[in-house]
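What you see is the complex with one protein chain gone and the rest in place.
Naming follows writing order (A, B and C), and every chain is counted from residue 1.
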Amino acid sequence: MGKRKICVVVASRANYGRIKSVLFAIERHPKLELQLIVEASAVLYNYGNVASIIEKDGLKISATSYSIVAGENLVTMAKSTGLALMELSVLFGELQPDIVVTVADRFETLATAIAASYLNITLAHTQGGELTGSIDESVRHAITKLAHIHFPANEEAVSVLRQLGENPDRIFNTGCPAIDVVVEALKKDPGNLFQKYGGTGNILNWDEPYLVVLQHPNTNEYDQSEGIVLKTLEAVHKAGVNVVVLWPNADAGSAEFSKEMRMFRARAKDARFHFYRNLPPEDYVHLINNCACLVGNSSSGIREGAFLGVPVVNIGTRQNCRQRGANVVDVEYDTEKIYSAVMTQLEHGKYVSYPIYGTGTAGEKIADILSKCELSVEKRFFHV
Amino acid sequence: MGKRKICVVVASRANYGRIKSVLFAIERHPKLELQLIVEASAVLYNYGNVASIIEKDGLKISATSYSIVAGENLVTMAKSTGLALMELSVLFGELQPDIVVTVADRFETLATAIAASYLNITLAHTQGGELTGSIDESVRHAITKLAHIHFPANEEAVSVLRQLGENPDRIFNTGCPAIDVVVEALKKDPGNLFQKYGGTGNILNWDEPYLVVLQHPNTNEYDQSEGIVLKTLEAVHKAGVNVVVLWPNADAGSAEFSKEMRMFRARAKDARFHFYRNLPPEDYVHLINNCACLVGNSSSGIREGAFLGVPVVNIGTRQNCRQRGANVVDVEYDTEKIYSAVMTQLEHGKYVSYPIYGTGTAGEKIADILSKCELSVEKRFFHV
Amino acid sequence: MGKRKICVVVASRANYGRIKSVLFAIERHPKLELQLIVEASAVLYNYGNVASIIEKDGLKISATSYSIVAGENLVTMAKSTGLALMELSVLFGELQPDIVVTVADRFETLATAIAASYLNITLAHTQGGELTGSIDESVRHAITKLAHIHFPANEEAVSVLRQLGENPDRIFNTGCPAIDVVVEALKKDPGNLFQKYGGTGNILNWDEPYLVVLQHPNTNEYDQSEGIVLKTLEAVHKAGVNVVVLWPNADAGSAEFSKEMRMFRARAKDARFHFYRNLPPEDYVHLINNCACLVGNSSSGIREGAFLGVPVVNIGTRQNCRQRGANVVDVEYDTEKIYSAVMTQLEHGKYVSYPIYGTGTAGEKIADILSKCELSVEKRFFHV
Partner (left out) sequence: MGKRKICVVVASRANYGRIKSVLFAIERHPKLELQLIVEASAVLYNYGNVASIIEKDGLKISATSYSIVAGENLVTMAKSTGLALMELSVLFGELQPDIVVTVADRFETLATAIAASYLNITLAHTQGGELTGSIDESVRHAITKLAHIHFPANEEAVSVLRQLGENPDRIFNTGCPAIDVVVEALKKDPGNLFQKYGGTGNILNWDEPYLVVLQHPNTNEYDQSEGIVLKTLEAVHKAGVNVVVLWPNADAGSAEFSKEMRMFRARAKDARFHFYRNLPPEDYVHLINNCACLVGNSSSGIREGAFLGVPVVNIGTRQNCRQRGANVVDVEYDTEKIYSAVMTQLEHGKYVSYPIYGTGTAGEKIADILSKCELSVEKRFFHV
């Protein structure tokens, strides 16, 4: 009996941090063989070239796939998903995995889920059952209905999966692997990250307070993208402290966001702003753990942020319904309101830890279940 | 205020009969404009060239799209879905519909749902909430989670949609449009269909009893496709009555099925078998209404068959969990058992009508709701 | 120093016979490693499933690719080429061959040429420089302009390649590998092929005279495809001898051809016609070598037929300008004229051999050159 082949698809910068501990746990497991596919925005320089970070971490990539159709609008987002589906179908056909693991809810993730389920391959899904609003939630639940094994992050998510009619015996509350990375990262002193990484913009002081801005376009509001991120930049500029800005992900609207960010940078040359494309997952944890406030709409504020007690200003509707700790202040797209919320958080300082999304042992648990679970693509609807 | 643009995607032979009454109701509605896309197997000669039947029926096709990657296996099924997704994204971008309507649950249907929802277009879905087992059910529920407006066929389906967390205000129990076609068809005398249509094989007598065979590959059992349809053909051959055979749909495994059917035909030259690629929806209704027994695994036996009281021998697992009337006898893939079940049904004759899937008024109801419903792509999960 | 990796792409039934001796010569060569990609219609059952014949011949396939978009019209022919280009780009990127070999001139072959040349891989091309008229000739010359190494079949082709501005030092007159298969085949007694292979239709007698019909759609005349092949079938039927019919290739128009062939077969049930999808290359040689006359528009009548002295009736414009022996009688699309030409050829019997396309040593020569030639993608135009 050979090892079980577990194929994990990493499709974006965010994906990697959310599955990294699982990848290493699979790699270490005596009964499992890791097949790692890196694709979509995870192979692109503009989105932080996750593939090269993965290789530096010592993982072997089985296949890479270029599937993003350039344009960063709604049509290209859908086309990119179609192209990813075509490519993953071929790759799964070649690699013949026993189980495919898909991460969370981004648009390309649905391609992974369809390719695996149409090829009669057992599909495992992390972060299912979370409620957030926006297309991400619809995608997440659609993936759940195609998946055979579920690794939700907490009991609330478990109960949503049950209502969705999934087999209770195939739902495993493992916690979220993103928290594993946090726990691991906190064991080490990162040193001065601002000296370690390049990026562009002015050089900041690691020991002074700084804000982190990470704001993605909300695809549900694609036609209102204009001016959105500018409000945030103006608000944090006004706050008068150092600012680290991360570029947005590849969702529809990101070209507009990037354009506004570049124009702001050209205009406010002397602002104490520094820009990064991507940091390795652990260093991202340190970056936000050390910051005075995380501003934007990244789920990391709500997920990793809750565990770390990082003050967060969450802007707009993208994380609408996500379960959150007291560390999060929600505001609208309004420069003044963002500014006030940032000032409030600066004053408050660190929060206590809210371990809503697990305690840091998800990777091992997931690998263990993957090594033992039944390989079956049969599903039926469970009435509650 | 212009008319609402309603874009309906017909992707297969089966799709058309299940949405035809809706198409005509939209066409007639003063506040609606029909945008009809015909794609996937619905534009292929081998699968009955539905596009030409639609044009003969007097409907104007807005766009056709060739999206089937040849090969009829699991990989090409997934690739075809990816290609359909790429093409539909472009078409929806051009046509700018207010609402997209997607039909039921076939593999390409998920492409329609993704393209519409990723483009922030309100998505309506017919036949949601039905339980059947197999990948079709997973696909159907995944589409539900992407859809904004639901037109289920009966109360059982409504209750599944509610458990799936859909907004009760956007679930409309209209009955299934497939039954509209049945009711309409029964108003007319079709005449002798065997004289009306070509097909291949020996000429049959319309007034003698005949069986209809319609059996599709079950993609969940793709690797066991070999020999499956042959058992059915041998069983009905043994029954000693006339037989009308319809070619299978485009699912993975259909090349194998077609090959076995052609080889059987070559071997059993004198058998009283006649083969059709496709009949218009109403004539298909007459064909099965007039038959002594419908044999295979088509959902039409269970859906239209229930309403018509047609004796059905349902083979294998494809319709496992579908709600059915007493007209259906279920059997395994076994020549002897199929033969016995056919003989039992021949002896029993017609059943009473079981109006499980509606009463024939779905088209009008759906068009009416489409003309009035809120256009919104916001969704949230409704706890039960 | 490792072996040179030579990647050969087989895209159709016809491709295989024209490159088979090269494949085996590469396989045997101590300094070469064969990477064999089988794709396009060569992986489809309907077009003779060349992949399975290749495997029976003992060759290892490195990758298969499904790239045919179903529809068999001009649009799907072009789309299929685009899809093949996307897939081959990925495969060449993975396989990293030193040289790619592309065969002749079919529509998908251009995809091979583009993928290789855009990836800066040295591209070798067989059968360049031949003049035939129709889109095939344009495609063949376009490939020549992308290719770096040329293996034309005769001096006439060499002189065309020179006029096209190719480097004389990279043009090698090796003869056509198709003739290698002929020479090899003639060394063995095939036995009774009609007993060896299945096919459909009536059983024929190997020792009676028979015609072979192989007619492909002419894509340049796509809109006049209707009725074309029917004329041929009626003419050969009238000739009153046994007939072996091969199904057409995957070019635009082949669905129409197949339909007419099936309808003819249904109508003329008792005709002494037998149908094959594909025979292995050597058995195809025996089939036409043993036949009374080859009817249609296949280049094999003109190429292999010249060497074998097979009487050929060549119909229509598809082989318009191809260099031919006296064994070929050209006729228009006209039942009476085809009939007369067939009767003339039946009366004449076998011709002498015209070794226009080589003498049977191309495979070894080509492998040898591939092992030694300069690997370079630099090209410049040579003035004559």
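Just so it is clear, a residue touches a chain if its C-beta (ideal position, glycine included) is under 8 Å from a C-beta of that chain, and two chains touch if they have at least 3 such contacts.
Quick caveat, the model's predicted, so the values are computed rather than measured.
Chemist: Among C:N220, C:N290 or C:T335, choose the residue that contacts the chain missing from this document, as touch is defined above.
Modeler: Reading the full complex, the residue touching the unseen chain is C:N220.
Chemist: Which one, C:H141, C:R277 or C:H348, makes contact with the chain that was left out?
Modeler: Here the residue in touch with the unshown chain is C:H141.
Chemist: Using the definition of touch stated at the top, determine which of A:L186, A:A255, A:A271 or A:V377 touches the missing chain.
Modeler: Final answer for the missing-chain contact: A:A255.
Chemist: Counting contacts across the full complex, list the positions on chain C that touch the omitted chain.
Modeler: Output for chain C: 74-75, 77-79, 81-90, 92-93, 107, 110-111, 114-115, 117-120, 131, 133, 135, 137-139, 141-146, 160, 163-165, 219-220, 222-223, 321, 377-381, 383-384.
Chemist: If the missing chain were put back, which residues of chain A would it touch?
Modeler: Residues 43-46, 66-71, 73, 75-76, 79, 83, 200-201, 255, 259, 262-263, 266 of chain A touch the chain that is not shown.
Chemist: Tell me where the left-out chain touches chain B, residue by residue.
Modeler: So the residues of chain B touching the unseen chain are 63, 65, 87, 90, 94.
Just so it is clear, only the chains that are shown with their structure count from here on.
Chemist: What is the distance in Å between the mean C-alpha positions of chain B and chain C?
Modeler: 40
Chemist: Which whole number of Å gives the spacing of the CA centres of chain A and chain C?
Modeler: From the centre of chain A to the centre of chain C is 51 Å.
Chemist: I need the residues of chain A touching at least two other chains; which ones are they?
Modeler: 87, 90
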